[in-house]
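Only a single protein chain was left out; the remaining protein chains are all shown in position.
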Amino acid sequence: AGVACGSGAGDPDRVRIGLLVSLSGIYTSVGEDMRRGFQLYLDTHDGRLGGRDIDLVVADEGDGPATAVPAAQKLLERDRVVALTGLVGGATVDKVQTLTHERRIPLLGANARPEFAPVAGKPRDLSYTWHTSYNSDEPGIAIAAHIKTEVGDGTVYAIGPDYQGGWDELRGFTDTFTTLGGKLANPDGKTVFTPFPATENFLPYLNKAAETRPAAVYTFYAGGPAVAFVKQYRQSALKDVPLYAAGFLTEGSVLDAQGTAATGIRNVLNYSPTLPHAANQQFVAAWSAAGYPGQPTTFAMASYDAAAVLDRALAAVDGPVTGETLNTAIGQVGRIDSPRGDWQFHPTEHRPVQRWYLREVRPDGPVLSNVLLQDLTTLPTT
Amino acid sequence: MRIVHRVEPDQPPSPRSGRDPDHAHGNGMVASGLRHAYGPLTVLDLDTFTIAPGDRHAVIGPNGAGKSTLLGVLAGTIRAQTGQLTYNGHTVTRHGAEWRARAGIGRTFQHPTLWPDLTCLDCVRIGGWHHRRNPDRTPMEVLHLVGLADHAHQRAGSLSHGHRRMLDLAVAIAGQPRILLLDEPAAGLTDTETGHLIDTIHRMPSWIAVVLVEHHMDVVAAVADWITVLHQGRRHTDGPADTVRADPGVAALYLGTGGGHAAHP
Amino acid sequence: MLHIRDLTVAYPHGAPVLHDLTLDLRHPGVHALVGPNGAGKTTLLHTLAGHLHPRAGTIHLDGEDVTGWHPTTAARAAVALAPQGRRLWPSLTVAEHFAATQPTAGRDEAWTVEELLTMFPPLAARMGHRAHQLSGGEQQMLTIARALRTAPRLLLADEPTEGLAPTVADQITTVLQGLPARGVTVLAALPHTDVAATIADTIHVLAAGKLLGHTHTSTAASHLLRRHLTLTDPGDETATPHQ
Amino acid sequence: MHVDTLVITAVDGVAYGLLLAIAAAGLTVAFGAGGVLNLAHGVLIAAGGYIAATTTAGTWASLAAATVLATVAGAAGGAVLAAATAGLRGRGHLDQALLTFGIAMIGGNLLTTIFGSDVLRPRMPAALEGTVMVVGYRYPIDRLAVLAVAVLVAAVGYVVLHRSRAGRLIRATVDDRAMVAGIGVNPRTVDAAVLVTSGALAGLAGALATPILGVGPGTADTTLLLSLIIVVCGGFGSVPGAVTAAIGVGVVQTVGVVTVPTAAPYLLIAAMTVTLVARRPTVPNGAAS
């Protein structure tokens, strides 16, 4: 295996970065957002990061590792990028991580972060793995206490999609919620998982859930199923029961498709376009100025932050940029002034220590928006 | 199971031993209580039907009388709804067509299609596959017998209709049957070929039983010594060939003084 | 009516099956085509119906050049083929066969379904059966009935009596004989020269893809064939006398 | 589970099944009756859905326009397929599958390029967005509307496929093209008519189903798979069969998944397997008689 050394031929000031996101398949919408986020940072910084010209090589992750790994291989070995960022799916991160690690190239994920399974009995070495996003169970952990206070002695019905992402998101909530003394409305105390991505008809599930007379419902869906879920929720017997969710349920374009049916959904995320920070206002303004549709999402924001991290790390690298030097520099970037508010990398887990926000879907001017209600907590707690 | 007899080509058909069910019980095939229906339509309803070695037995009857169905039931292609079949003293009612073919019940089809992609020679080899180590006749000899030697390397799919029928016969013969069920072997054959077919049947070893379904009465006359007339799935008449052919009832039903095709309920 | 000149026909990737065939049919009348199996009878009928395209030669129907026409065009010109073998639509019932087949536009010589069913009583009792559930003979009846239903003016019948019980076969031959009176020309491939002689005005003898000549008696036809066979016994196929 | 919930869920199963029946209608015509294994069916539905989602504006007129436009676009897509598959006659289902799958991939990619990768949903007139009470439970009006359209489509489909000459010619063309030509009907015309009709139905289905399910990059695959299951389980080209199968799928996907939630991922496929296995094995090249 060739170890990538240096970047583009000749010019030592040019740095090649790989952006691997879904540009085809069912995650395209997230992938496009992430590309826009990264591109926006570049465009607002003259195409330079850390004073160096950037060659951004974009590759298509497709639906999962089968297409993502060959693309990553190409970025690493043919294009010899010095850092790899993007990555929509958890499974992709899990597989690509071994490749980047072997080649000592920093992997700067900007979306899903799976629970890295141990390799040959040993925990995965994450020294070259970073994320500007979050762990999948964090939204649930962050909102559990709030929901407990809201429902008091009432029960909460938990429902989600049947795959790793759904399992993690819902586990985060249910574990924390029950630890806090909360009770699930689900008959056997276990979350209901709906076949993914097959299920688009949630009415039977919702009508059945209504029988348990929950005080609230907690859920996580994203993309197409999120639209169907919200629409059908408002048509079901649960119509008037408060709906709480991980923020992806109403994040981005799905909110337009859901329309008024989404009004009033309270959800948790590490970002809201209505955050008052200057960095955010700048970001949102740039987003509109660039002609991108709608409001920026957490996906775009995390990818924007990935660029910011690289910006600061590259500025700190002295001399030739290699995977090793860049990785060391990433470890020392310190606080990032981000649209989501300040955050910094957790020293061992390499993911943001960041604030989580409670948001509610409300009309914000002519459009619906995830309007900030309050801060919830900072995770991970160290 | 496999008994290899040498061919005695020039021997004429054995003189009839009469209807001899006992003989058939030991060495041939006995069907009893056969009944088969498609919905309300009974297409076969026969109390007994026996085939003894050496039989030259013709089954005739109007179109739709159930002749092909009978052959299908005997060969195992169709499983009759009720009824019992014994062969060489064993009950074979539940045995499939493959098993029966291996046990020596060969057949041809009313609509021969064979294996269109294979050459005639290969078709015959497949027909005789289970005797390939110790064949009575080589595949080429079988093709000679039916007059298709010139077509040995032609694809079966490109044969003319008549030749296909001869090839079907060849495939059946190659399986070295002890009972040979022929479904209208002369249909579509021209005068010369019909003569050839009759010859071929005559030259079969005398211990082979031949059951022949045929509409050409001259072929029946030349081959059969016993005729069963089927009508609406039931036995209308049966008896020695000459008697049956002279029977005015049969003539009325079948040979042409009208009204043979009464509709079934 | 039908004039065939120097017709040569081959199957795809094959050597010619019909060689330089020339044939004229009077209108209307019954014409028989006899010859050994594999002679090319089916090939000729299929060529006339447009299912095979000749390599050389011409076909004229009523003065119009119809060489290599499409089967649909042929059918619309009231040329019907009653093919050999099962060329029915297995998934359609008998009734649906009749419903799908309509008389050619502009022909009033149509056979009504009732007429056809009287001709073939077994079919009347099987109207709800799918074609693949019919007995061999019943299928043959339906094949002919379908061809007649199109109200042809040229009927190409390929061994029309195959698999039919003698009573029905007689009936078919009677029908064929009666067709010229209704303005229909019949060209039928018939395996037996004696049958051909009883119903046909002319018997065209075909062997090895060549026309040996035409006659109107069974003995003459048989004689032609026998002569051909002796002449072309292994190795010699040049001598093909034309009458 | 309470009995009345089961009732409303069963009703929903039927309604959802009928929605699927509309989606499968085009494939019933093309594959079931016309014998063309059209794997681009899902893409035509998605195209219809995208068109509906981008042309509706919450008024009845725009809804009508969207429906017509989607149907016409579907028919045009069907015409393209007809032209593409015309050269493939007699080469079997696998070649058709390869071609239409390729076209589906190209079409799907073009759709995301044109309409973007977001999940879209048409804006319906307010009257359709609400709910009505059915046996004491809330039930969406849009689904009831779809139910009505589905019954209409099924009725027309039944008459055309099973009672008209056209339906017979379609099946006859699958059985023996040459003999269809032999009765004066050009089999190519039949092929083209089949695919154009099938495409129109797919476009219509897209317009009708998207208000309920939305349309996005995954729509084509999901609808194709469900339609295939329905057409095959329903017994190829039989409208009553397809409707029954669709309702079966609908009920399995509603009543089944909530009564035995642990088996939910397997239920649909298992139901299909049982249906197919229960059917008597048929040997296609029946040479026996």
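In this document, chain identifiers A, B, C and D correspond to the written order of the chains, with residue numbering beginning at 1 in each.
Methods note: a contact is a pair of C-beta atoms (placed from the backbone, for glycine too) under 8 Å apart; a residue touches a chain by one contact, two chains touch by 3 or more.
Methods note: contacts and distances are computed from a predicted model.
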Key: Omitted chain (choose from "Phosphonate transport system ATP-binding protein", "Inner-membrane translocator", "Cytochrome c biogenesis heme-transporting ATPase CcmA" or "Cation:proton antiporter") - UniProt protein name   = "Inner-membrane translocator"
Query = Among the options B:83, B:139 or B:233, which residue touches the chain absent from this view?
reply = B:139
Key: Residue, one of C:39, C:74 or C:92, that touches the chain absent here   = C:39
Inquiry  = For the chain left out of this view, which of D:7, D:105 or D:178 touches it?
reply    = D:105
Message = Going by the contact rule already stated, which one of A:114, A:160 or A:323 would touch the omitted chain in the full complex?
response = A:114
Task = Provide the residue numbers of chain B that touch the chain removed from this figure.
result = 75, 77, 96-99, 101-102, 106-107, 109, 113-118, 121-123, 125-127, 129-130, 138-141, 147, 150-154, 158-159, 163, 168, 171-172, 174-175
Task = Extract the touching residues of chain D with respect to the undisplayed chain.
result = 37, 84, 87-88, 91, 93-95, 97-99, 101-110, 228-229, 232, 236, 265-266, 269-270, 272-273, 276-277, 279, 281-288
Inquiry  = Under the stated touch rule, tell me which residues of chain A contact the chain that is not displayed.
reply    = 1-2, 23-24, 28, 58-60, 62-67, 69-71, 73-74, 77-78, 90-91, 94-95, 97-98, 114, 117-120, 124, 162-164, 167
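Methods note: only the chains that are shown with their structure count from here on.
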Task = Would you mind naming the chains that touch chain A and likewise touch chain D?
result = none
Ask   = So which chain ends up in the middle if you average the CA atoms?
value = D
Key: Distance between chain centroids, defined by C-alpha means - chain B, chain C (Å)   = 29
Message = Need the CA-centroid distance for the pair chain A / chain C, whole Å please.
response = 75
Query = In chain B, which residues are in touch with two or more of the other chains?
reply = 68, 110-111, 183
Request  = Two or more other chains in contact with one residue: find those residues in chain C.
outcome  = 135-136
Inquiry  = Residue numbers of chain B touching chain C in their complex, please.
reply    = 38, 61-65, 67-68, 110-111, 158-163, 166, 183-184, 187-193, 215, 217, 254-256, 258, 260-264
Query = What part of chain C is in contact with chain B in the complex they form?
reply = 11, 14, 34-39, 42, 84-86, 120-122, 124-126, 133-138, 140-141, 159, 162-170, 191-193, 222, 225, 229
Key: In the complex, chain D residues that touch chain C   = 165, 168-169, 171-172, 174-176, 178-179, 181-187, 286, 289
